[in-house]
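One structure coming up, written as structure tokens, with questions to follow.
Heads up, one of the protein chains got dropped from this complex, but the rest are sitting where they should.
Going in written order, the chains are labelled A and B, and every chain counts its residues from 1.
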Amino acid sequence: MLGTIIQQTVNALTIGSIYALIALGYTMVYGVLRMINFAHGEMFMLGAYAAFLGLSIFIGDIGGAGAFALTAIFFGAVIAVGLVGVGIERIAYKPLRNSTRLAPMLSSLGVSLSLVTGIQILAGPQPVGFPSFFPATRLDVLGGTVTLVQIGILIAAFVLMFGLYMLVNRSRAGIIVRAVSESRPTAQLLGINVNLAISLVFFSGPLLGAAGGILYASYYGIMSPSMGAVIGLKAFTAAILGGIGSIPGAMLGSFILAFVEVAGTALLPIVSGGILGTEYRDVLSFTILILVLLVRPAGILGTPVSEESMVYKREF
Amino acid sequence: MTLVFDNLRKQYGNNVAIDAVSTRFEPGLIHGIIGPNGAGKSTLINMTAGSYTVSAGSISLDDRKLSGLKKYQIANAGIARTYQNIRLFDQMTVLENLEVCFYPQEVGQTWKEVIWPPFAKKREARRQDACMELLSFFNLQGYAHAYAGSLPYGRQRMLEIARALVTNPKVLLLDEPAAGLNHHETAELTAKLSELKSQNRVMIIVEHDMDLVMALCDRIVVMHHGKLLFQGTPGEVQASSDVQLAYLGTANDIDDIKAAAQDRRAQLGIRTRQRS
Partner (left out) sequence: MSSTDTTMQSIPRTGRLVPIVVFIVAIALIALTPFLGNYYIRVVNGLLIYILLGIGLNIVIGYAGLLDLGFVAFYAVGAYTYGLLASAQLGIHLPFLLIVLIAALLGMLVGILLGVPVLKLRGDYLAIVTLGFGEIIRILVNNVDWLTGGPKGIARLDKASIFGIEIARPVDFYWLLLVTVFIVATIVWRMEKSILGKAWAAIREDQDAARGIGINTTNAKLAAFATSATIGSIAGVIFAASQRFVSPESFSLQESVLIVLMIVIGGIGNILGIIAGAAILILLPEVLREFAEWRILFLGLLMIALIILRPAGIVPRSFGPERLIRGLFGK
């Protein structure tokens, strides 16, 4: 029993930290631009494909690769995706910055569609096996099985999130980003380089998302062009659950969602007497999303925006 | 037909924006609400129109309690308003901006409008006649088929007032109608508003332009720090020492400040330069 609990807890932490890496991108973009970036799930997918490309070009056989080479490929891939993110913002969102609020969202739907089909054309639509970045060693912890992959994912995710935390809270660049999130017009009046802040967000968000993609593909040993859609939606759920725009909120929301999912997957068949199987896990996540939006749209750590102070203007 | 505020209060957290305001607004008169920035004038308008909720106390029109109703219900009870920042339906024509106000009365027979074109035509003609009449009153008839968002600023202000009048409201709330208007337009506005005075209508104007307020209003309510400071005719308001105090501070205040500044300068060894 204790073994199962430990194992499920580690499972939840692993999934939660991957959600968190993606959710951070949603929340930061929403913070600076007040837009939902529907193409963000695709950064997750691109990360896995970029790493796979790096592996097959530089190493060929993962068995013989050293830790240093793998680390280099990991960072090479996530930085490349970060640059793609900056490029996408420049081309597809920047021209719409003064447009209606929904225009960049529609544009991001277009970006998402293009990226998925682009990868489908280049790499084929079928799922591809992904070599793990970590040795497949299993450890026995008090009766539960924990893999080195999981531990590696947890460490990598926490290092990256800590890095982001330091960047946002302890660096000059972070101050610029936070200022722009508070109020873009005011930041602009104060002579802050708004474009730089937005580029920074569109670099670090996709970078973390791509890292999430590599870790996810390592975990499940598989990747596909459409892997970003559902996981993106879930990470977005996590971002909303925690309070969109809030960085700690995105992390908190991700872990809560992951725990609910793991518990739900384990309990759903039991509670429903076998009628609802594990395939309803996604239904559970979306139901949570909808309930949160209806009951407390500001999320757990977000500041509630009262109806009174909101100015509704046309969005099309 | 009287609009009554009874012990009205609005609170954000611990911050009291409106405190114990009780007053009555009578039909046939133009009421002004004035006060320094942050006195709570716009908050009163927004509470009356249902844009803000009421924290305590009540607003009622005759015997009907308005506070607590939804915003559209308040509008349908006969309260119409304009906004401090103009809020028109930009991508609709000027005529449509007015026509849409018939929605509450006419929506019930939409299905008939859809399936029976002659009925729709007749109804549309009747709507448009009423709206064109109002547009002519505001000299906007020439803009009828232009998009509202494309109108010059001053015309947009007029259009917003026209829109508020379509359903012949019992209470007309004007939130800084003269803001941003030039001299000529303000004069035009003043003339139109005085023509709109009617025995069947309560008119309330929040405005910073004192010339307009004094020229137009029959009764004035002075707000200060969320409290009702004074109410009376324009003459009484101008004579009131309380009001002068709120707006200007007292003469003594000014002398005190000057004296303090003098002392400080002396301390710092700065010689006061005499103005020539």
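Rule of thumb we're sticking to: a contact is a pair of C-beta atoms (placed from the backbone, for glycine too) under 8 Å apart; a residue touches a chain by one contact, two chains touch by 3 or more.
Only a predicted model underlies this, so the values are computations on that prediction, with no experimental measurement involved.
Participant: Which chains here would be touched by the one that got left out?
Facilitator: Spelled out, the missing chain touches these shown chains: A, B.
Participant: With the full complex in mind, choose from B:Val4, B:Ala20, B:Val100 or B:Ala215 the residue touching the hidden chain.
Facilitator: Residue touching the chain left out of view: B:Val100.
Participant: Which listed residue (A:Gly110, A:Gly129 or A:Gly163) would be found touching the missing chain in the intact complex?
Facilitator: Going through A:Gly110, A:Gly129 or A:Gly163 one by one, A:Gly110 is the residue touching the chain not shown.
Participant: Out of A:Ile6, A:Ala72, A:Leu233 or A:Val260, which touches the unshown chain?
Facilitator: A:Leu233
Participant: Footprint of the hidden chain on chain B, which residues?
Facilitator: On the chain B side, contact with the omitted chain comes from 49-51, 70-72, 75-76, 80-81, 83, 87-93, 96, 99-104, 106-107, 110, 113-115, 117, 120, 123-124, 127, 139-147, 150, 163-164, 166-167.
Participant: Of the residues in chain A, which ones touch the absent chain?
Facilitator: Residue positions of chain A that touch the missing chain: 35-36, 91-92, 95-96, 99-103, 105-107, 109-115, 117-118, 120-121, 229-230, 233, 236-237, 240, 277, 279-280, 282-283, 286-287, 289-290, 293-294, 297, 311-316.
In this section, only the chains that are shown with their structure count from here on.
Participant: Where the CA atoms of chain A average out and where those of chain B average out, how many Å apart are those spots?
Facilitator: Here the centre of chain B sits 48 Å away from the centre of chain A.
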